[in-house]
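Take a look at this one; I'll ask things after.
Every protein chain but one is kept in place in this view of the complex.
Per-chain residue numbering starts at 1, and chain names A, B, C, D and E are given in the order in which the chains are listed.
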Amino acid sequence: MAIVHLVTPIITEGIRCLDDVKPLEKFGIEIRHSILDAGPASIECEYDEALAVPDTINKCIEAEKGGADAIVIDCMGDPGVRPSREVVSIPVLGPMETSMRLAATLGSRMAVVTVVDGVVPMIENLARIYGVTERFAPVQVIDLPVLEIEKDLERTKALLCEASQQAVEKDRADVIIFGCTGFLGCTDAIQKHLAERDLSVPVLDPVPVTMMHAAAIANLGLSHSKRCYAPPRPKEIKGYPVGSVA
Amino acid sequence: MAIVHLVTPIITEGIRCLDDVKPLEKFGIEIRHSILDAGPASIECEYDEALAVPDTINKCIEAEKGGADAIVIDCMGDPGVRPSREVVSIPVLGPMETSMRLAATLGSRMAVVTVVDGVVPMIENLARIYGVTERFAPVQVIDLPVLEIEKDLERTKALLCEASQQAVEKDRADVIIFGCTGFLGCTDAIQKHLAERDLSVPVLDPVPVTMMHAAAIANLGLSHSKRCYAPPRPKEIKGYPVGSVA
Amino acid sequence: MAIVHLVTPIITEGIRCLDDVKPLEKFGIEIRHSILDAGPASIECEYDEALAVPDTINKCIEAEKGGADAIVIDCMGDPGVRPSREVVSIPVLGPMETSMRLAATLGSRMAVVTVVDGVVPMIENLARIYGVTERFAPVQVIDLPVLEIEKDLERTKALLCEASQQAVEKDRADVIIFGCTGFLGCTDAIQKHLAERDLSVPVLDPVPVTMMHAAAIANLGLSHSKRCYAPPRPKEIKGYPVGSVA
Amino acid sequence: MAIVHLVTPIITEGIRCLDDVKPLEKFGIEIRHSILDAGPASIECEYDEALAVPDTINKCIEAEKGGADAIVIDCMGDPGVRPSREVVSIPVLGPMETSMRLAATLGSRMAVVTVVDGVVPMIENLARIYGVTERFAPVQVIDLPVLEIEKDLERTKALLCEASQQAVEKDRADVIIFGCTGFLGCTDAIQKHLAERDLSVPVLDPVPVTMMHAAAIANLGLSHSKRCYAPPRPKEIKGYPVGSVA
Amino acid sequence: MAIVHLVTPIITEGIRCLDDVKPLEKFGIEIRHSILDAGPASIECEYDEALAVPDTINKCIEAEKGGADAIVIDCMGDPGVRPSREVVSIPVLGPMETSMRLAATLGSRMAVVTVVDGVVPMIENLARIYGVTERFAPVQVIDLPVLEIEKDLERTKALLCEASQQAVEKDRADVIIFGCTGFLGCTDAIQKHLAERDLSVPVLDPVPVTMMHAAAIANLGLSHSKRCYAPPRPKEIKGYPVGSVA
Partner (left out) sequence: MAIVHLVTPIITEGIRCLDDVKPLEKFGIEIRHSILDAGPASIECEYDEALAVPDTINKCIEAEKGGADAIVIDCMGDPGVRPSREVVSIPVLGPMETSMRLAATLGSRMAVVTVVDGVVPMIENLARIYGVTERFAPVQVIDLPVLEIEKDLERTKALLCEASQQAVEKDRADVIIFGCTGFLGCTDAIQKHLAERDLSVPVLDPVPVTMMHAAAIANLGLSHSKRCYAPPRPKEIKGYPVGSVA
């Protein structure tokens, strides 16, 4: 049994319905969840991300104290993943890193399908750091702000279907990654759309993908390298309750 | 419950003791195992690998027919992984690919510690294909043929300890990957050696690492992209019983 | 006088007509040829390739014993090139490696024009290992199985003309490489088609290109590095007559 | 006349003495300066950086409102550079990015000489994003926490001399970058040390280097691309006074 | 006050009107200028460039002797930049190198808009050496020889507008670089055209950009590394008056 704690790094309540990940429980995963007390309503640019990170770190610290075996950050910008690894000893996984590495395993050319133009350079920088640039099809943008994803879920799915089809047909992508964790639960519709057009490829739903990997790593008794993610030196910190950690 | 089938791509009986992976059963993995009927006694060069691949493919086909949910090839050259993906629909994972991607997640600079000089160019080519070249510390070679690993296991561990220490101290590696699946079960000794010198880093034991990932991927209902690994066209094949598959 | 032995790594008799390479004799090349006894009828995926390799190695060993000065493998997947280099001391050249390096010398952006979708990821992986990814225009696929190339040679040439024109006009390729050695002898038609449209670029016919380079390397008294391609260690091998070599 | 505003992204008063940059005034630069109200006492890891970013963004917004023509962030982790570019329209420069690009212009192989081991992976990730990985000599670490730099400045300089000499003599670096803006003003000592050993190379003092470049860019009437750094969409933000910006 | 000497590496008088850079004087730059006595009328290929380089080096030597603080070569092929750095001690900057590095700072994906097809491979090779290949949108060619740029300046601007729009709209470029210094002074028209279509991005006019950077580097007291650009050894040189330098 592995306790995987999902930290949704925004303040918006109710946006993450755990029903979609509940099926993972049958694989021996106990799911816990936090949202932020301080931060933005959604993450769509570097600025939003910057404001999300401090309390995300807090929530990771609390998750470890609460007994979690692994942590997953619920945002495709992987905000706070690296600093959190410095302050906890359990594995902290980002869904973009995990999805990109899995996509590279499952196929030869991945396409990220995402919300708005503003996140494209952020995604491309993550691809540089994770080393998958060379296998990267152009990012597909459906031009839909995060907080509107659930307003008309059928329209969202239709946009995702169209963008995914483009990526496979025109850009020769052979794996699709959802570029926003807000698309959780939409894989079936896309798979069906692609299958009907003889364009089937794996479509990665980053939150369940990353939670399963987090559990696997925790069960293996592994975590990130402390020679890479060394604990912060103690020092004065103003303006943050988290200052007490270091 | 996921059935993970381990294919040891050599003819040598008894070299793979399943006791070392038995602990994985408690994570809901049923372990199955095959060795080859045709192939080499061990794999230490491209030639050995070439002779191992055809029957490895056979064993993958049989594993799928036998009800496996995922397959792991038990060799760090990842022999037969790509052709097998063309003929089965369940995930087939190579331990080098899986370990390299995990190492890139857990740290910033990985070192492979392996058996003999002859496999170094093979490992470097895999790093090129898997896209981790830039995070690659020099491969450490302990100069011990595969079939001698178990002859004096204490000596093997001592060599692994020394090579791993070199990689961390001198080459700034922050994750160690065993470069031969024959080192299965040796992580504890290396971890202890490194910890005593304040050089602790994650040490990846590729077989359990890959089996856990294979189970996770199977449980997620995912497999490799058939647009990347298309099934072979039917055609005449001479000299192989496997010819009947296509 | 250099004896260059061409190993066609399939079992299909008559597919390789030596008339097309006969003109090379005037440059001091004695041409010898083998096809396989065990293997597939054609190579169109990793599976086919895997089954071709063991007997390809055999044929290389026999070619060296027979007095050849250099060996060329007659398939653009370069199957068996690396393992064969371990067991013979004369140069073994793959036509994809040789053509890619020559294309990089003759121009700035190469396009491979090939048979079917299934070989594209294989070709891209070879480009990664050979280091030409950055100069790679998208692979052009004419969607014609290998064994149908000669059924209607005029149609084959027409498809090659169209694909090559696309590569030059749309993708800015300035060198064309045939992505299947089965296109042997088709360069004149493509050159003419391109010249008539003021789109002339070098079109590489991989078999003669590679045979000439193999002769040059042999005449220089050079061969591959044995520190890179070390001879296999002796060990038991089951199910292969070649087992006796090591 | 260009007003360049230096934002020192820590809370420690007095650490940045403007005397060292005063000479820039003769080149038509008016220097302004802020430190943080909320954040860490120094930046030595990703965690420190994460806590520095939100108020750094604030200070950039205030700097622009106050009439600055360009902003320089006073830390070699380039914290907050990218999010700040989204919320201001004047150029925001990071000293690591600017120094790395200048070093690539002035020589062929750069070495960063920095404070502690913990920042090495951060620096290497910046090198990946800025595209200079291939020209990167190993980072030299003098093992001195930021807040101790000024405690014994002679010792600091001696450590910098030794590390720079190593980089030039042993690693063939031909340009040195200070990896901490806290080394401001130490170039003369290092230059002298290297010159006496016939090892002279340019030694980049990142703060003046970046302030001069910031003024040049502002004077040219240029700023970052708003198609890359789009303004944040308005949304609810909790726990930050900066929330009002968006 | 920094004296920046502009060397226009062609023999054509009157093509470089200094009026366009005159505004830089208000930033403390004294502008000096030379054209060649020996060389081509314009530079549009490697051959033209080769003939421009020897006298360009002469003009750099003279510029330094004349008291210049920095030199800018007035051609986007950066001809003579590297050899000139070996024979002078003041900074010598190429406008392509400087513009590419600035474009990488200001955005995430740059497009070069240039004169004729023949210079595209030269530009791509410079991108390789400067390390920006990965952020490179396809070069846009307006198919206008250098000496015709000023014949119908309105047509030139119209072609630049169209090409820049293509680069932003179709290729997702977020910074534009003029690929010929002959386009000096055309930025306003392009900026206006893009702004009217809501496609504003920075448009870099390489000569003023590079002169401002040259002044900044000179004012900082920096120059290129002599360990990278070592002075030539004295030796006999025939056919060149410059032979006397070495």
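In the analysis below, contacts are C-beta pairs under 8 Å (C-beta built on N, C-alpha and C of every residue); 3 or more make two chains touch, one makes a residue touch a chain.
No experiment lies behind these values; they were computed from the predicted model shown.
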Contact partner of the left-out chain, one of E:Asp55, E:Glu97 or E:Asp174: E:Asp55
Positions on chain E contacted by the hidden chain, ascending: 11-12, 36-42, 44-51, 53-55, 57, 80, 82-83, 85-87, 116-118, 121, 125, 128-129, 145, 147, 227-230, 232-233, 235-240, 242-243, 246
Contact footprint on chain C, counting only the chain that is left out: 27-28, 91, 93, 97-98, 101-102, 104-109, 130-132, 134-135, 168, 174-175, 199-202, 204, 208-209, 212-213, 215-217, 219-220, 222-228
Residues from chain D at the interface with the omitted partner, ascending: 108, 134, 172
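Going forward, only the chains that are shown with their structure count from here on.
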Chain centre separation (chain A, chain B; CA means) in Å: 28
Distance between the centres, which are taken as Cα means, of chain C and chain A, whole angstrom: 43
Residues within chain C bordering two or more other chains: 121, 125, 128
